[in-house]
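A single protein chain has been omitted; all remaining protein chains appear in their positions.
Letters A, B and C mark the chains in the order given here, with residues in each chain numbered from 1 onward.
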Amino acid sequence: MYSDKVMDHFMNPRNVGEIEDADGVGQVGNAKCGDIMKMYLKIEDGVIVDAKFKTFGCGAAVATSSMATELIKGKTIKEAEQITNKAVLEALDGLPPVKVHCSVLAEEAIAAALNDYKQRNGLTEDARYEACGGCCGGCGSYRDDETEDH
Amino acid sequence: MYSDKVMDHFMNPRNVGEIEDADGVGQVGNAKCGDIMKMYLKIEDGVIVDAKFKTFGCGAAVATSSMATELIKGKTIKEAEQITNKAVLEALDGLPPVKVHCSVLAEEAIAAALNDYKQRNGLTEDARYEACGGCCGGCGSYRDDETEDH
Amino acid sequence: MQKRVIYFDHAATTYVKPEVLDAMLPYFTQEYGNASSVYSIGRSNRKAIEDARETVAKCIGAMPNEIYFTGSGTEADNWAIKGAALAHRNKGKHIITSSIEHPAVLAPCEFLQKQGYDITYIPVDQDGLVNPADVDKAIRPDTILVTIMMANNEIGTIQPIKEIAQVCKKHGVLFHTDAVQAAGNIPIDVKDLGVDLLSVSGHKFYGPKGTGALYIRKGVKIESLIHGGHQERNRRAGTENVPGIVGFAKALELATQNLDAHYEKLYKLRERALEGIFEKIPHVRLNGHREKRLPGNLNVSFSFVEGESILLMLDMKGIKASSGSACTSGSLDPSHILLAIGLPHELAHGSLRLTFGESNTEEEVDYLVDCLAEIIDKLRRMSPLYEDFIKGEC
Partner (left out) sequence: MQKRVIYFDHAATTYVKPEVLDAMLPYFTQEYGNASSVYSIGRSNRKAIEDARETVAKCIGAMPNEIYFTGSGTEADNWAIKGAALAHRNKGKHIITSSIEHPAVLAPCEFLQKQGYDITYIPVDQDGLVNPADVDKAIRPDTILVTIMMANNEIGTIQPIKEIAQVCKKHGVLFHTDAVQAAGNIPIDVKDLGVDLLSVSGHKFYGPKGTGALYIRKGVKIESLIHGGHQERNRRAGTENVPGIVGFAKALELATQNLDAHYEKLYKLRERALEGIFEKIPHVRLNGHREKRLPGNLNVSFSFVEGESILLMLDMKGIKASSGSACTSGSLDPSHILLAIGLPHELAHGSLRLTFGESNTEEEVDYLVDCLAEIIDKLRRMSPLYEDFIKGEC
């Protein structure tokens, strides 16, 4: 069901953990839906010098968290903001249709952490970032019973 | 499905044929229902000295015809009239439920032939003997879907 | 003494080919995981099922996601008919079928009739053919489904499915065909035929019993027959019968690969039997269409004798066949199919169906013809109808 890449990032997740003095922290999803991602960023001169995560969730949730942190490390904030769930998906050689929402969650987690950083530094006007609730199905990842196997 | 006795009387039917100068002839059943039995009797001094049959029908129809002729040979008319379908059934070690009507048909064929004899000899008032039409189900041999296998 | 056994009843059921059984075996004792599980043993089962689906799809010109595995041909027929009836009842409650369908189609129609649906039975001609123009005429604004079999189980007649499908399409009415007898004997291409729903059954083409499939054209709305878990893309619930599905697909694949040779072989055996019987036995008639029929199907009626008697005597010679006689069906009437093509009851009772298969030989056919000549003669000599006929002749 999962690609080798996904299984690798699930069994050996990169960047698990917390950053004590993180410059931005974002959490998305909720326990009700079975997926919570928490992302910690260390940002220096507009560049993400470190990223760590903690995730409660399925294999895909862990793997997308792991891959997402890998993708943003060393990137500028601008660059990081342009990393979409598709990029995470592709980097993992794809996910089963029912798991696509996990990649969306990873994108949202990055955005939430970046937003937290901006807020702390007065770079945004939004009081609170509106993250995806994480509850599956809201982001176009609906199963299509007619056309797709799952 | 059939007992050995039935198969024996089907494969090696006794008394198949016609009696040219029969004293009584009876035919019951019809082609529509798939069973016709024709019975020929030779009767001397009130005793059935010979009996022959021709039958169009299934294995049970042939076997019951054969057994019925065997049972009545040598019997007096009175005795022959007392031979019921049950006697034929028992002599054949039974029949499957759906085939019980064949034994009834055999009983009726004997009765019809005896009746013909009586009529020819002025021993009865019935102009025509009312034989079973032979069409299955009319004689209590209905299948019971609830309780019996077939 | 081991009695010789000659099997001429392949339309009833076939043996499972050794290659098919071999393909199934690992899934009984080793690869037994639940196909819906996340762990690897389950995933190999899932793959086996999806591979089977692809194979089946290829064999009938469908897409894999148009194939749904069932527990029998009868279940596939029931699903198609009741499922379509339920899903489209807002449009209407009129269903059209033919007078020579298998009970797996007729009984669901009768069931629906009791639920307030209206069923039209299209009659057939003396060869058992449905006229597409009759279907055209029968379609009404409230018609929701036409179901007409591809090939008949008793007389082997093959229907003009493509033409009937065109008629249905013209009227925007769903079309289902019961291809249980056709599959593995004649080519099936659902796209070319233009059907919406098509049923098949594994044990008619050397696959396992208790397996079947329903083709549901993408986009066709149909209610489920068996509700429950998410199997078969939420449309047919129940833990997948993995060995059965694998065997079903393997059997259909083998049958489709060899279709021409299979057809040729069965056709030759059939013609040989037909010629032999007509040469050696008088008062016999062929039932079903002379050309438009399944290659392995021969159905004849012998005047003056009854079918079960023929079968029993053939059985004593080691030959297995079947008949449309009432006595063999457990019902009180002879085959509705034989009556529908206009046979009088007597001839319907005297019918014999011989359906040839891959392991039959010419020698077996010759033996059959000899046995039959002897048996029919013996039965006629004890038949009062034959007696009447002979007396009437002289």
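Quick note on the criterion: a contact is a pair of C-beta atoms (placed from the backbone, for glycine too) under 8 Å apart; a residue touches a chain by one contact, two chains touch by 3 or more.
In this text the structure is predicted, and so the values were computed from the model without any measurement.
K.L.:
For the chain left out of this view, which of C:E240, C:E253, C:E364 or C:E387 touches it?
P.N.:
Answering carefully, the residue with contact to the hidden chain is C:E240.
K.L.:
Given that one chain is not shown, which residue among C:S40, C:Q126, C:Q257 or C:T361 touches it?
P.N.:
The single option touching the absent chain is C:S40.
K.L.:
Going by the touch rule given at the top, which residues of subunit C touch the chain that is not shown?
P.N.:
Against the left-out chain, subunit C lists 5, 7, 9, 12-16, 18, 21, 25, 28-30, 32-34, 36-42, 70-75, 77-78, 102-108, 110-111, 201, 203, 208-211, 224-230, 237-244, 308, 311-312, 314-315, 320-322, 328-331.
K.L.:
By the contact definition given up top, give the residues of subunit A that touch the hidden chain.
P.N.:
With respect to the unshown chain, the touching residues of subunit A are 2, 7, 10-11, 13, 16-18, 27, 31-38, 53-62, 98-99, 135-137, 143, 150.
To be clear about the criterion, only the chains that are shown with their structure count from here on.
K.L.:
Just curious, how far off is subunit C from subunit B if you go by their C-alpha centres, in Å?
P.N.:
Whole-Å distance between the two chain centres: 38.
K.L.:
So the centre of each chain is just the mean of its C-alpha atoms; given that, what is the distance between subunit A and subunit C in Å?
P.N.:
55
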